[in-house]
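Got a structure for you, questions after.
With one protein chain held back, the other chains of the complex are shown just where they sit.
Let's turn to chain A:
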């Protein structure tokens, strides 16, 4: 009946010392991963789209399709 005395103090500190660096590292890694997997490609996609974008041509295509109420297709 002589067990060693269990650890009574410093339990939260030990847990924090172990888990906080892991938590911070994982959070930063996930933020960096999100930036380079999602936001950078998205910005590039928008840039590429607008590089070759002719707004007048698009407007006329939409007009001919008949979706506007202010300008009807040129045939009418």
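Odds and ends about this structure:
Keep in mind that, in the parts below, contacts are C-beta pairs under 8 Å (C-beta built on N, C-alpha and C of every residue); 3 or more make two chains touch, one makes a residue touch a chain; residues count from 1.
Here is the rule we go by: contacts and distances are computed from a predicted model.
In the listed set "Apoptosis-inducing factor 1, mitochondrial", "ADIP protein", "Dolichol-phosphate mannosyltransferase subunit 3" or "Cytochrome c oxidase subunit 4", the entry agreeing with the UniProt name of the missing subunit chain is "Cytochrome c oxidase subunit 4". Screening A:31, A:45 or A:71 for touch with the missing chain picks out A:45. Residue-level contact of chain A with the missing chain is found at 1, 42, 45-46, 49, 58, 61-62, 65-67.
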